[in-house]
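One structure is given below, encoded as structure tokens.
On to chain A.
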Amino acid sequence: MVARAEPVRQQMRLRGRSYVAFVFCPFVPIVGWLEEIDATLARSPGFFVGKPVVLDLSAVDLSQSAIAHLVTSLESRSIRVLGIEGVDAAHITTSMPPLLTGGRHCVVPQNKPEKPAARPRPTSLLLESPVRSGQSVIFADGDVTVLGSVSSGAEIVAGGSIHIYGTLRGRAMAGVNGNPAARIYCQKIEAELLAIDGYYQTAEQIDASVRNGPAQAWLEGDVMKISPLN
Partner candidate 1 sequence: MAKVLVVTSGKGGVGKTTSTAALGAALAQSGEKVVVVDFDVGLRNLDLVMGAERRVVFDLINVVQGVAKLSQALIRDKRLENLWLLPASQTRDKEALTDEGVGSIIAELRTKFDWILCDSPAGIERGATLAMRYADEAVIITNPEVSSVRDSDRIIGMLDSKTVKAEKGEHVKKHVLITRYDTARAARGEMLTIEDILEILATPLLGIIPESQDVLRASNVGSPVTLNNAASAPARAYTDAARRLMGETVTMLVPAERKGLMNRLLGRRAA
Partner candidate 2 sequence: MSASLLRFFGGRKSAPAPASATAPIARERLQILLAHERSIRGEPDLLVLLRDEILAVVSRHVRLDPDRVIVKLDRSDTVSTLEVDIELPNGFERIAAAG
């Protein structure tokens, strides 16, 4: 005879707990309401991340498929719906968030929404020391300013203009993202190569008359002009 001990049963305990959730009250047209959501998200992208959201559909009359579509639209925006209230139970399917009742109005604690880096992008780069041979400075977003010389064998590549408070002995390529208005300025021009918006001139093509003094280079059509800066 085999005795078998009954497994000790643990009581299942039912507990209650209340949470505070954001309530969304969509209005028609839903498309318009979703655009408002998008505008809010654009201003503060992480605003709804991790926060429980309840849909209050009492102000609209949506069919079951419309409700399903609305939930999906919100999920595609990373907004997860905790529950739905203000509709007839028949409109909710088991694949949707559950029907909620008995919600009470309360004040939602307002913590500052995180602003993930929407910092304004810098449009100019400042280098406070000379650029050495072999170094390559690439800044596609705007102008580059160098407080010092640019050595032979070094290069500066900029989306905007290039300003060198020193001697340019290396390569300077301005306006690289299709900006023919970009210019190159330097206190002394001994450059190996100058380029603006893809049009280039090498050292031997640079006229002797502009050397040994401040100069600027710019594009006129597809011709690069270099003149002394006085």
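Selection criteria: all candidates are chains of the complex that A comes from, given by their letters.
By definition in this document, a contact is a pair of C-beta atoms (placed from the backbone, for glycine too) under 8 Å apart; a residue touches a chain by one contact, two chains touch by 3 or more; residues count from 1.
Just so we're clear, the structure is a prediction, and the values are computed from it rather than from any experiment.
Looking at 1 or 2, the chain of this complex that touches chain A is the one numbered 1. Contact residues on chain A toward candidate 1 in their complex (touch as defined above): 129-135, 148-149, 151-154, 167, 169.
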